[in-house]
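Structure first, commentary second.
What you see is the complex with one protein chain gone and the rest in place.
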Amino acid sequence: MNRLHRFFRTPEAIAGAIILALLIVMALAAPLLFPGDPQAIAGPTLLPPFQDWSLPLGTDRLGRDVLAELFHGARTSLAVGLAAAAAALLIGSVIGTLAGFAGGLIDEVLMRITDAFQTVPSFLLALAFVSIVGPSLSVVVAAIALGAWTGPARVARAEVLSIRERDYVAGARVIGMHPLEIAFREVLPNALPPVLALSSVIVAAAILTEAALSFLGLGDPNRVTWGGMIAEGRAVLRTAPFLSVVPGIALMLTVLGVYLAGEGVVESTAVRRSLS
Amino acid sequence: MTVLAVSSLAKRYRRGGKPFAAVDDVSFEIGRAETLALAGPSGSGKSTIARLVLRLIEPDAGRVDFEGADFLALSGAALRARRARIQMVFQDPLAAFNPRVTVARVLDDPLRIHGIAPRAERPRRIAALLERVGLDAGLAARAIHEISGGQRQRVAIARAIATRPTLIVLDEAVSALDVSVRGQILELLLDLQRQERIAYLFISHDLGVIRAVAHRVVILDAGRIAESGDARAVIANPRSAIGKALVAATPRLTRNRP
Partner (left out) sequence: MTALLSVRDLSVGCRRDRAEAPALKGISLDVKTGERLAIIGESGSGKSTLALAIAGLLARGAKVEGLIGWKQSSLQSPHSFAPPSVLPDISPTRGEISSSAAGSPHATPAIGESGRDSSISPQVGEMSGRTEGGAVERRPFHPRDNPLLGRDIGFVFQDPSSSLDPVMPIGKQIAEVVHTHLGLSWPDSFAQAKTVLDRVRLPDPEAVLHVYPHQLSGGQKQRVAIAAAIAAGPKLLIADEATSALDTIVQAEIVALIRRLVAEDGMTLLFISHDIALAATLADRVAVLRHGELVELGETDQILNAPRHAYTRALLDAHLGLDAEPLLDRQGASA
């Protein structure tokens, strides 16, 4: 409650929260407002926006409702962004905790694997992964997570290395706690805050990566995505630029919203720390 | 009966590239319900010995026999099971606990890990432990950071006695406490020793506290034993240079007693 209050003190955080709230409402309302297949033909082709109020944002080359696609695209963007970030944070913190807590050979091996993943550009990794396994929503999520877990892993490991030396970890050993229980029950929860601070950056990057994959035609073909919409509009960019501009603006606002809200969270926790 | 026998214990570290002996050829024994104090200036190896005895770190040489068996030979599950018998209380009662847990969770852990009580019975055992160390059973629901330093140190003692150990290592366990609280905690420790026949390895830099509660004292200097013997006799008449320096440096209240 107090934390929420502090969160809403900065205008950036408020703007971010409003954008994210709108986006979530869009995603949730999509099947209610636009039941049925958003990829079904709804009217004449290439209808410009604001001409026909039953199709406010017009139609694309195949006569599909752009507004319906936009709403359903929000679902995909949010779902992929959040799922990929959650997977990256989970994998990263588990690997970072194991490496930092176990030390020695396990640490060496895990960190060299992390290095290997970090040296390959994450977008190339995702591209290669989707090309080999085939495009579907879960594969896209996995592909994005594959390139994003190394950051959380490094942060978690650094944090665990310092927590490992604290008295309460020694205390847990003295009462005979199993090392894995110490690592995941005593150490990991206390190492999480700086790792979670990365989440907004990861979510934003995941949304952009998903859009880029879809733009290249590597998204799930059964779902509307903003990246796919932009790619669709590319062929008629001169005659109907709105087909690319509308989803482009949606994408930009989403990433901006995630950043701003994330910044607000970091700010509010920083204030809390300086007070205590 | 000897609870703990340490012989020729040694631990070396590297400091600035040069090896130095943190603990060098240290031997001592502690009997049942006995308090042995380790005294010495900082860097004399007191805390290293505590951590070696508890196997939080491994010695380079020497033997540790606990309750007549080689404690250093144990590993894995056997070591964890044996840890029930040898417990520890730390100096800083705040640092000694996971900052996000409740008092109940702190006391539940040893009972669960060592299978001392089934889940349904544990709340009752936790309440009994709290009462044993002079705390209200209602404290169980509180977060560890909400209670006072003295209460926290009592919780630490409750955790240590939960598994009915024969030896508790007290590493500067009363140094961070206010003097009024310190007296109560020392009384509690002595009471537990009498009732439960617990032996203490009592680490302190404060000769006044050692003299008040310890039977015997070992004075350390640079990782080696400088002298040892009956606590009051050694403090009244120290023979080693470090012993003399420690006694001389201890502040005295010069009161004109009636």
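We call the chains A and B, going by the order they appear; numbering starts again at 1 in every chain.
Operating definition for what follows: a residue touches a chain if its C-beta (ideal position, glycine included) is under 8 Å from a C-beta of that chain, and two chains touch if they have at least 3 such contacts.
Just so we're clear, the structure is a prediction, and the values are computed from it rather than from any experiment.
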Legend entry - Absent-chain contact - pick from B:A84, B:A158, B:A173 or B:L186: B:L186
Inset, instruction - Just name the one of B:I57, B:A95, B:A222 or B:A245 that touches the chain not displayed here. - result: B:A245
Inset, instruction - Write down which of B:L54, B:V106, B:A160 or B:V209 is the residue touching the left-out chain. - result: B:V209
Inset, instruction - Extract the touching residues of chain B with respect to the undisplayed chain. - result: 31, 33-35, 41-43, 149, 178-180, 182-183, 186-187, 190-191, 193-194, 205-209, 211-215, 232, 235-236, 245-256
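Basically, only the chains that are shown with their structure count from here on.
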Legend entry - Centre-to-centre distance between chain B and chain A (centres being mean Cα positions), rounded to whole Å: 49
Inset, instruction - Write out the stretch or stretches of chain A touching chain B in their complex. - result: 166-168, 170-178, 186, 189-190
Legend entry - Complex interface listing, chain B residues touching chain A: 51, 54, 56, 80-81, 83-84, 86-88, 90, 92, 95-100, 109-110, 113-114, 159, 163
